[in-house]
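First the structure, which I've put down as C-alpha cells, then a few questions once you've had a look.
Here we show just some of the chains, and they stay where they sit in the whole.
The chains carry the letters A and B, assigned in the order they are written, with residues numbered from 1 in each.
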Amino acid sequence: MATRKLKIACAGLGRMGARHAMNLLTRTPRAELVAVFSPEPKEIDWARRELEPSGVKIYTDYDEMLSHPSLEAVLIATVTTAHAEEAIKAIEADKHVLCEKPLSTSVEISQSVVDAANRKPHLKVMCGFSRRFDSSYREAYERMESGAIGRPSVFRSQTCDRLDKSGFFVAYAEFSGGIFVDCNIHDIDLALWFLGQDSVVKSVVAMGICAVEPDLRKHKDVDNGVGIVEFWNGKIAYFYSSRMMAAGQHDMTEIVGTNGKLAVNANPVGSLVEMYEPTGVRREIPSDYWGRFQNAFVTEANEFTAACLDNAKLPFKLSGAVQAVQIGCALQESLNTGKKISYDETGRRVETAKL
Amino acid sequence: MATRKLKIACAGLGRMGARHAMNLLTRTPRAELVAVFSPEPKEIDWARRELEPSGVKIYTDYDEMLSHPSLEAVLIATVTTAHAEEAIKAIEADKHVLCEKPLSTSVEISQSVVDAANRKPHLKVMCGFSRRFDSSYREAYERMESGAIGRPSVFRSQTCDRLDKSGFFVAYAEFSGGIFVDCNIHDIDLALWFLGQDSVVKSVVAMGICAVEPDLRKHKDVDNGVGIVEFWNGKIAYFYSSRMMAAGQHDMTEIVGTNGKLAVNANPVGSLVEMYEPTGVRREIPSDYWGRFQNAFVTEANEFTAACLDNAKLPFKLSGAVQAVQIGCALQESLNTGKKISYDETGRRVETAKL
C-alpha cells in the first residue's frame, strides 16, 4: 500500500557526500537510499554506524554499487576529478544522475557528460547547482520574472569562504580548477539563470591577488579574485570570490534592473539572535555553505527524486553546467594571462591580437 | 534490520494537526505515523488523499484510534477544549502524549492532565511549547546560561498575529481563553524558561483595548493587550499581544541582563531577499507562526520521538504548562477586573482588599 520510492545510491561520503546521504535517508520521503559507495575506510566506518542500521548497503567499488539490484538513480558526490567518469558510467547503466558541481573543471570533459546524457533522453541528469533550489534565490527570480525590477541589467555575485589558516585551500587548489571555477561557478550559474540562459558572452576579464596564501600561485590560483563578464545582450555580470572572510561564509547576489534591485543575502543571518554587548550589537553569520544552504540541498534531493519518479522536467538543463565551466575557465585564464578574452556574437572566441 | 520506529497517531487534522501529521510522516525519521483521527469530513478527505496512500489508518472516533494495534504515542492537535480529555484518555491507555498548547484554558483542568501523567511516570507527556524547540531561542538560552548577559533581569516578549479582517478572531475568542492565554502563553512559558522555572509570581497586571474588533468585548477579550508580571526573585517580565500586525506575524523576545541583552527576532526575516524599490528598501516577514516556527515543530516531533524511543528525559516538565496557564489566566482576569493581582512568596494569592 505504501507509495513507490526511488531507489537511489550515493557515491562519495566525504563532507558533502555524507550530508547528501543523510538527506536522502531522512529528509527525502519519496527516496529510499539503498546503497552508498566510498573507497575511504574512514567514510566506510561512518556509513557502518550511521547508514547500515537503516538497511543501506555499503560498497567500496563504484561499479558494483551501480549493479545494486533495482537501483534507479545515483547521487555523485565524490571528488571533482571523478564526477564525469562516474556520471557517464551511471548514465550508461541507465540510472538517473544527480552530480555535484562541477561536472569537471574541464569544458571538454563536462561536455562529454552532457553528450552521454543526450544519448539517454529518458534519464534525468542534473548538475547540483544547489543555489537554484534555495528559497531566497527562487523568490528573487520570481520577483524579477514578475517584472518587479524592470529589465535585469547588472548582476553582482560573490562566493566568500571563511578564512581557513590550516593551509587547506592550497592543497585543495591543485584540483579545484581555480577560484573562479571552484567558488564563482555558482555565481556564474546564477548569472546565466537571472540574465538568461541564452546570454552570449562578449568578453571576460579577471584579476586576483594572494593576500593570505602566497603558495596558491604555484597552482596558478589566488585567494581573492574579481572578474567581469559582458554579454552581447547588453547585460553585465561581475564576480568576487574570496578565501579569507573572517566572519564566516558570505555568499551574496544583487540583481540590478532598470527599475529596482534585488539583493539576496546582502545581510547574512546565522540565527534570529542579536546580541547587545558592551562592544555594540553583534550577530553571527553562517560559518560555511552548509549553514547557508542546507535546506537547498534538501529541496534539491526532493525535486530530483520527484522528477525521476514522475518523469517530470528538471528545473534546469544539464548543458548550463558546461556554459558555467566555460566562463569560469575563461575567467581563470584571464587571471593567469593578464588578458581580456573576447567572443563574437555567436560565442566564438576572437583572437586577442585582432582586437 | 531497519531501526525501530515509534508508532504514533495524530489526533486532529485542522490547520495545525495536518501540519503535525505531515511532519510525522515525512520529517520525523524515527517515527511511523500509523493512525490519525478527525471528526471532520473535510479533514478526512484530506487524509484520504495525503496520508492513506502511505499506509496511515484514518479514524473518526478517538477511542478507536487509541486502540490501534501497537500504538505507542499520540500527538493531540484537536480544538483546545478537547485537549485535556483526550490527553488523559491517552495516558490512561498507556500512550506517550505530545499535546498542543494549552492543555486547557482552565488551570484546574490543565492540572488534571499533569495529575494523570504523574500516575504514569514511565510515559512521556509533553505540552507543545514549540518555541522551546526553535533554534534561535535555544541559542539565546545557551548564551544566557553561559553568562553572556550577566544575570537575566527584565524579560519582554510579544506574540503579534497578522491582522485578519475576516472576523475570525471574534469567533475564535469564544473558546481561546483570551489573548493572554492564547497568544501570550508562549511568551509566559518563555519567561519561565529564561527567568527560571521556579520563579514565584509576586504580582500581575494587564490592560488592553479593542482597536479593530470591538465585538471581542462580548467574549471578555481584547485585540491588543499589555501585561506585566513581577517575580519574587527580583525579575520582571512584560508582554504584548496583538491581533492587528499589518506586516505579518511578529513574535519577538528580549532578555535584558545586568551585562547585556539578547534579542530574538527583533527584526523578522521572511527570506534573505531585500527589495530596493522606488519607495525604499523592503523586506517581507513571515505571515504566520508557521512561517516563523515550522522548523521548531519538526524538531519538537523528532525530540519527542527520540525521548519515547530512548526513554530519555524530555527537555522541560509538564507542570510548566500549568504555571503558564495560571499566569495567563491571571493576566486575563486583571484585564477584565481592572485590578492588579498579588501573591505572597509561596505563590498564594493575596486579597486585593488587603493591599
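The working rule: contacts are C-beta pairs under 8 Å (C-beta built on N, C-alpha and C of every residue); 3 or more make two chains touch, one makes a residue touch a chain.
Note that the structure is predicted; figures quoted are calculated from it, not measured.
Of the identical chains making up the complex, 2 are displayed, while the complete assembly in this file numbers 4 copies.
The definition used in the following text is that only the chains that are shown with their structure count from here on.
On superposing C-alpha atoms, the copy chain A sits rotated by 180° relative to chain B, to the nearest 5.
Centre-to-centre separation between chain A and chain B, using Cα means, comes to 39 Å. Residue ranges on chain A touching chain B, taken from their complex, read 1-3, 25-27, 29, 53-55, 135-136, 139-140, 143, 148, 259-269, 271-278.
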